[in-house]
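Removed: one protein chain of the complex. Kept in place: all other protein chains.
The chains carry the letters A, B and C, assigned in the order they are written, with residues numbered from 1 in each.
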Amino acid sequence: MRVLYFAWVREAVGVGEEEVTPPVDVTTVAGLIDWLAARSEGHASAFADRERLRAAVDQAFVSLDAPVADAKEVAIFPPVTGG
Amino acid sequence: MRVLYFAWVREAVGVGEEEVTPPVDVTTVAGLIDWLAARSEGHASAFADRERLRAAVDQAFVSLDAPVADAKEVAIFPPVTGG
Amino acid sequence: MTIRILVSPDPIDVAAEMTRVENGVGAVATFTGLVRADDGVGTLELEHYPGATETALHRLAEEAIARWSLSEATVVHRVGPMRPGERIVFVATAAAHRGAALEACAYLIDRLKTDAPFWKREVRGGDAVWVEPRATDDAAAARWRS
Partner (left out) sequence: MTIRILVSPDPIDVAAEMTRVENGVGAVATFTGLVRADDGVGTLELEHYPGATETALHRLAEEAIARWSLSEATVVHRVGPMRPGERIVFVATAAAHRGAALEACAYLIDRLKTDAPFWKREVRGGDAVWVEPRATDDAAAARWRS
């Protein structure tokens, strides 16, 4: 599974993307975030406040309780501020 | 007093403007229109349907019961259709 | 703030007009009205009331600036004969935020349609017909009076 990070989430994690293989009990975006948070202090810092995080699964915006079991690409990022 | 005509009012009257000296008992735009209607068949035709007429006195839009006693310039025209 | 009113027989240069209002602000809204190419009109002729037109447009721009705290308001209206696809009218509003710019732009074109002395005549083949006012224009202008 490819995981992408944007904006201050990317800066805190320290990379823009990484390839990961979460265990089978990671079934939702929220579960994936919990599991990723243990990878480094940067990850833990980026994911400290769930209310400031948004996600997309295979490029479609989803809520954090959405499933990730079959996802090829999961993106985790702050609320958007374009335009 | 200068009287201006626009659009199909101008075409029916036959001129774009004329200098007139209405009698003292012409005190409103409606009274002026009544008086002007007697000047020619074109005037009568242009002013046949009052509901289709609008007016301005000294370049300010007014209703047909507005006074014209001290006016320098009165314009009579159809509802506007610009933009 | 700046008001720009132009009533002219020349084609409307939207690029120059847009650049003019993009003056340090955050948001610019525009509206352009064009001669439609799909209803058989060969020439559209715009008549106006010189002097009174500019006064009416200036007053509408002042009202929009006061109501939405605009930094710029531009109204350019072409007069005389024009062809399908050509621009009849261009309105631009500039403000710090988008809501003000967008609302003020809609306000100006709605009010212009009922409150500025322009008259349209459509020429199709050999027939010239004065355009009748539309009830929807009165309704659009009236919604701003609440």
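Simple rule for what comes next: a residue touches a chain if its C-beta (ideal position, glycine included) is under 8 Å from a C-beta of that chain, and two chains touch if they have at least 3 such contacts.
The shown structure was predicted, so the numbers you read here are calculated from the model rather than taken from an experiment.
Remark: the absent chain touches shown chains A, C in the intact complex.
Within the complete assembly, C:Thr32 is the residue of C:Thr2, C:Thr32 or C:Thr55 that touches the hidden chain. The omitted chain makes contact with chain C at the following residues, 14-15, 18, 22, 24-38, 84-85, 87, 96, 98-99, 101-102, 105-106, 109, 140. Although one chain is not displayed, its contacts with chain A can still be listed: residues 4, 6-8, 10, 56, 59-61, 75, 77-83.
The rule we apply is simple: only the chains that are shown with their structure count from here on.
Chain A and chain B have centres, each the mean of its CA atoms, that are 73 Å apart.
The distance from the centre of chain B to the centre of chain C, with each centre set as the mean of the Cα atoms, comes to 26 Å. Chain A and chain C have Cα centroids separated by 48 Å. Contacts with at least two other chains are made by no residue of chain A.
Those residues of chain C in touch with two or more other chains do not exist in this structure.
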